[in-house]
Structure formats: C-alpha cells, structure tokens
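A single protein chain has been omitted; all remaining protein chains appear in their positions.
Naming follows writing order (A and B), and every chain is counted from residue 1.
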Amino acid sequence: MKNTLKGTLIAAAFAVGLTPLLNTSSIARDITIDLSGEPATMDPHKQWNPTSYYVYRNIFDNVLTRDNDGQIVGQIATSWKQTSESTLELTIREGVSFHDGEVLKPSDVVFSVKRITNKDFGSQQLGQFNKIVDASAKGNVVTLTTAGPYPALMAQLVKLSIVPEHVVEAVGDDAFNAAPIGSGAYAFSEWDRGVSVTLARNENYWGEKGPFDKAIFRAVTDPATRVADLQAGTADLVVSIDSDAAAQLSSNSAVKVLSAPTERVAFMGMNLDKPPFNNKEMRKAASLAIDRLGITEGLLQAGEIPMAQLSSPAHFGYNPNIKPFEYDLAAAKVITAANADLASTPATLATAPVFDQRIVQAIQQMLNDAGFNVSISMTDMPTFLGIVRSDPADNSELNFGRWSCACQDADGIAYPLLHSASNWSRLNLSEIDALLETARSSMDLDVRQAAYNEVHQMVRDNYYSLPLYQAAVLYGSTSGLNFKPTANESMFLNRMSISE
Amino acid sequence: MLKKAKNYKPWLSAAFYWWPISLLTLLLFFAIFGSWIAPFDPDRQNLLARLKDPGFEARGAVYWLGSDELGRDVLSRVIHGAKVSISVAFLSVILSGSVGVAVGMAAGYLRGWSETILMRLVDIFLSIPAILLAIITVAVLGPGFINVILVLSLTRWPRYARVAYGQTLTIANRPYVTLAHAMGASAPRILVMHILPNIVGPLLVVATLEFGLMVLFEAGLSFLGLGVQPPTASWGSMLSTGRNYVGSAWWIATFPGLALFLLVLSANLIGDRLSDRIGKGHG
Partner (left out) sequence: MLRFLLQRGGQALIAVFGVVTLVFFIQRITGDPTALLLPETATQADIEAMRATLGLDRPLLAQYINFLGDMAHFDLGRSFVQNASVEEIIVSRIPETLQLAAGALVVALLIGLPLGLLMALTKGRFISRWIMGIVLACQSMPTFWSGIMMILVFGVWLRWLPSSGTGTLSHLIMPSIALGLLSLATYARITRSAVVDEMGKDYVRSALARGVGTKRLVTKHLMRNSLIPIISITALELSQLLAGAVIVETVFAWPGLGLLTVQSIAARDFVVVQAVVLLGAFVTIFANLAADILYSIVDPRVRLSV
C-alpha cells in the first residue's frame, strides 16, 4: 500500500512538473493533425495509400488539381489543349522551383510521367496511368500521348505528382522516399518512423503560402484516442471520425465538426450467380427492405444522400433523373413469402472492420425482417478482398463496400463494378459492357453521359447492384481552424487558415 | 505477522465467503436462462431509439439500462452476453488447461526426449504472436464462436504447461513419488494419483486467473475485429464498441464492464478459497 501511495505521489509530481512542457497554446502557428495510420511512403509514385497522400500532397505539386468546388484547375500546368483524340498538350508554369532551389522544368514533368508508367518501377498506380504511352517536352509545352481516346485522362492527371529528376537520379528511390523533395507549399522536414511526419512551410512557394510554420502529422490508429486528442488539445485536426463521435464533440465549444459529401458511394454487392440473389424478384425485395433514409438520417447524419446509381453528384456521369429506390417493407415481405424457400437460403454478408459496423448490422436486420436469412461474416481486409474478388462459387452472397476511384468520374466506379472483365463484377452482359466501353473511349461528353444514363437505368431496373448512399467525410478540428473539406478528401494545408 | 486471524464477527466472515459464490451462481443463471428473462430480443434494433438513457420508455416497454448505438436494449444484451462470455471463457480454460497440464506434467516427469520435444513445442507456441494465430485461424477457419475458443486455447495452453512443468520438476523427486515408482506404479498412475494432487494448488490459481483473462481476451479480440460475429452480444464486444461512447452514452460500456468485473472478481475469489483449502496439508 505504501508503495502504491508513494508511486502515485511521484507520478503526480512528475506530471505537474512536466505540464508546462506540454504546450497546447491557442495561438497555434503550428498545426498537429491526427491521421488514422502512418504514411506508407513519401514517394508519390510508389503507393496507393490515402494516409500517405494526406501528407505528400502538400510536399508535391500535381499536373492539375481540383479547387474546393471540385472543378479541375491547373497546378503545374497552366493551360491544356486536346490536339487530337489521343494527344494532350500542357503548358507548364514558369517560376516554380523545388525545395532545393532548382527550377521545375518541363523535363521534370516528362520524367515523372515516364517514371510512373515504367513497368519495371512497379508503381501501384500504374493501372491509373498506363494508358499514357508517351510524353515529350518542347519549350514549355509537354505533350502526352495516350493509347486511343482516354476521356478520364484529365481526372487522372489530378493525381500525378511532379518529382525532381535531378534528385531522384542522384540519390535513388529509397533515399528519395526517406527525404522527398517536391515543389509544394510545404517541405519535408522530418520523419520519425511510426510516430509522426513533420513538414515546414515553403517560403518560396509560387502559389498561396500556408498559414502554419510547421505541420505535424501523427499516426493514431484508434478513433476514440483521436477524439480524445482533439478534446485535450493535443491535436488541432483529426480525420476519420464517425457521426456518433462527432455528436459528442458538438457539446464542446473549443472544437467543431467539419463534413462534406465525397465521391465514395456505399453499395451492397450481390452474388448474381448464387441463390437467393440470382433471382431478380429477390433482389428487388432486398432493395425494398433497406431503409436508406433511415440509415443516412438516423445513423449517419452528416449529409449523406441515398443513391440509386453507382455514381454521385460528385462524379461526372451522374444522372439526376434516376428514381430513388423505394422503401417498402410490406412489399418486400410479400415477395419473400411468395418465394419462401429461396428467401430462407442462408446468405453471408461479408464485411471488414474498416467499414461502419452500425450500417452493416442495420442492413442485416432490415433484410432479416423482410424474410431473408442473412448472417454477418467479418474478416480482416485482405481476407475480405479475397472473398469478394473470388469466383462466384466461393464468393459470399452479399458484401458491403464503399467505393472510391479518386477520379470523380463514373468510369472509375461503374466499369470495375459492372464490366464483365473486372473481378469485382458479377455481371456478364454484353450490352452493359458495350455501353461502358463507349463511355470510356469517347471524348464527347454528351455521348459519355448518354451511355452512363443507360447503364444507371439498367442497374436500377434490374437491381444488378444495390447502391445505398453517397458517403460523407467527417473531420474534427479546433474551432479557430478554417478548413473546407472537399469531395475528393484532399487536405491542402495552404488552403486552410486560422481565425483567432 | 504470523498471528492467527482476528476473530471478527462470524456473519461478516461468512458473507465474505459466500457472496462470490452467490454472484457466480446468479451470472450462471443468466447464462443458462437468459433467453427467458430478457425483456427484449437482444438483436432487435430501433434506429429511432438510439443512445437513450437508462429508464427510457418507448411503446410501453422500458429500456432499464438504456439503449445502444443501434437502439438495442442494453439490459437484454448484457443478459445474453453472459452466455457468450462465460461459455467462451469456460470452454477455453477447459481446453487449454487439459492440454497444457498434460503436456507439462509429462515433460516434467518423463524427462529425456519427451521433455525436450514437449517443452520446445511449448516454446514454439509461445513465440508465435497471439494476434497472428488469431488472424490466421479466422482466415483459414472463418470467424465464429467455436473458432474464438480455438484461438484462445491455442494461445494459452503453453502457460499451463510451463507452470505444470516447473511444479512437476519439484515434486517428482519427493520420497513418496520415488517410492511409488519403485513399487512398480505406471507413469500415468503416478502422474494422476501422486503428482497431480500436489501441483493442483498453483494450477487452480492459474486456471482462475486464466478464466478472467479469457473473458478479457475475448474482449480484446472483439476490439481488433476478430471476436464473435456481430450482432451477437458478448460483454467483450459491447465494451469494445461502448468505449467510443464513454463521454456521451456511458451506459453502453459501463454495464457490461460491471458484469465482466463482477464475474472475474467472484471467480477469482472462489479460486482463491479453493487453492487455500487444497494447498493445505501437502508440504
């Protein structure tokens, strides 16, 4: 007992003595951001990882970017011209320099394109850029050549970061990853592996300079801890909190919740080759049973909108005229009662811990109330992906997912989920394949939109997939921070500001 | 220091003795008869009645302990959770204990090659991180109740083995054991009749510690997404979800937490008494 008391007193003395060192001043010239994990790498071409992107999009400039309203605007490219169906000319901005002082030249743009499309380099993003077959520079114009018409090219260029050729060639990929040099608003300062990454303001930035001297990105896996960090003042901005956590923050005047609808579409995929969902009436009953409004307004409450198509207002290719799915539990029960044997087939709803389990459980309940026999199977992410992409015979009957292509173009969601060549898709319909391919290769926006309209209507009429809602993203921040979340979940430090 | 216990009031002493047993019996009662007692279906969601305070009334029925993040009745889930948490812990202890003690005793008594192989096997199992075993078991066998028990047993049996081994080493050279051996008793007979009774004391302590730990580890597995499948209510999964609501809907975690705490406490106190009784008279 004595030991415990003495120990407590010593600990308390330590804590009190060290408290002044835990500076949580309110006139923050630095910003501390809690991310949900550690960045995998700082090399913009060498991963596909949202956490890494949060950090390195501030270190590197991309060819193009999206403004806060989602429109594509220039970043390294000031203007562009489609000179033929498969060539694009970009005029490169002058007066941009890298963090080491060297000027950014068009040859750096060509180098970056070639690096990311080089099969031997093995970029995880290769699939996004492999339609670019050549890049060349003349004067301050870079010409990109694609293998045939590629309407999604502009959207993909929003994600292409420019790396300095002279640095990468000099130090090699590994060293570049450990100490990246870009041209962005913030320069890489330090990486304490597992703990945090620190960036420092680039005073010579060509564009809008950031308001913070330093930005510290911390890796905090547990959402409850992120919320606690925000409330304790340890962090100024935290990502990925859910609506219930956001509700808890609303009573605290020192913090606030920020949200925006995103290009993530939540959907329920169905195995169209196995009972019970190989039957259209069953699929219809499933759709009637799900109360999408109940989910978005009762559970999520962050501005999510029920969707009846595999795209959203944030995507090109969205059709506002598609009728929303109906919710009619009684009608669903009538259908399942008429096909009682089929409806009682045991169905597994595959999911993984990253998904909001409240939604998954709510859906299971709704389906079972309608007469289905659904049980949840939660496995970790790799196992889940393995199940969902496997052959129809091994695949689960249902799966819940939230899809994002980071391109804000219907091609990025409809094609993988509906085209027969994709291993996510359970469909094998030549009409849909043809429509998707037309949309993918035509440069005419009207032709593309018309094709997508047809695809969306077919999905809606036949219930090939069950889109649920357009997801929203939630951040917590201190009340003095001005930050406008965007649909592509970008976090540009130099677009934020502080008001005291 | 070694004075005899002061003779405080006999009824107080009796109460201290009997309350853990009564509590455990009550919890076991919930585990077995829970389905009949619980006022609501534990999985019945009500999205309009989410996160309501204890005592909240809706459509004539009272949520005595409040409702959770999907509007389910916390009281009913706590009652049903007793079944899951207690059986998972109990079966895991039985399985891991039997295997572990058998291995440890064999190694400690037989010595030689048996000892080498068995104890190195123990080392191997101890070296594989529990979380790795858990993820692999779930990936290969799928998630579920039985597999949780399997995972827990696979990771815990070495502990019983090490303790049983150490104890058997000490006992194996005692006069009555060597005598029995000289008189021609077979190894199994010696192990069961002479060694086991003498090492039971610390083993029982370990077993009761493990029971409590199994309840907690099941909670840990739920926290990491590897426990019993949703929407099944186990105290562990309720605690795990409830910790995200500590500041606002404290009841979601507090009541299963309290139940868990009382279960572990009473089990440990009973184990304590038992080990005192059994431990006597062998020196």
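Quick note on the criterion: a contact is a pair of C-beta atoms (placed from the backbone, for glycine too) under 8 Å apart; a residue touches a chain by one contact, two chains touch by 3 or more.
Model, not experiment: these values are computed from the prediction.
Among A:Asp174, A:Glu203, A:Asp341 or A:Asp391, the one in contact with the hidden chain is A:Asp174. From the options B:Ala49, B:Leu65, B:Ile135 or B:Ala249, the residue with contact to the unseen chain in the full assembly is B:Ile135. From the set A:Val171, A:Ala224, A:Leu258 or A:Ile498, the residue in touch with the chain omitted from the display is A:Ala224, counting the whole complex.
Summary of contacts with the chain left out: across A:Val133, A:Ala232, A:Ala337 or A:Leu445, the touching residue is A:Ala232.
With the whole complex as reference, residues 1-2, 4-6, 8, 16, 111-112, 115-116, 119-120, 122-124, 126-132, 135-136, 139-140, 158-159, 162-163, 166-167, 169-170, 173, 201-202, 205, 209, 212-213, 216, 219-220, 223-224, 236, 239-240, 243, 246-247, 253, 257, 260-261, 264-265, 268-269, 272, 275-276, 279-280, 283 of chain B touch the missing chain. On the side of chain A, touch with the chain left out of the figure occurs at residues 1, 3-4, 7, 11-12, 14-16, 18-19, 21-22, 24, 37-38, 40-41, 43, 46-48, 119-120, 122, 124-128, 174, 177-178, 192-196, 218-222, 224-225, 228-229, 231-234, 380-383, 385-386, 389, 403-406, 412, 415-416, 421-424.
Methods note: only the chains that are shown with their structure count from here on.
Chain A and chain B have Cα centroids separated by 42 Å.
Remark: chain B residues 43-45, 47-48, 50-51, 69-70, 135, 138-139, 142-143, 224-226, 229-231, 241, 243-248 touch chain A in the complex.
In the complex of the two chains, the chain A residues touching chain B come out as 223-224, 227, 242, 244-245, 247-248, 291, 294-295, 298-299, 352-353, 357-358, 360-362, 364-365, 375-380, 383.
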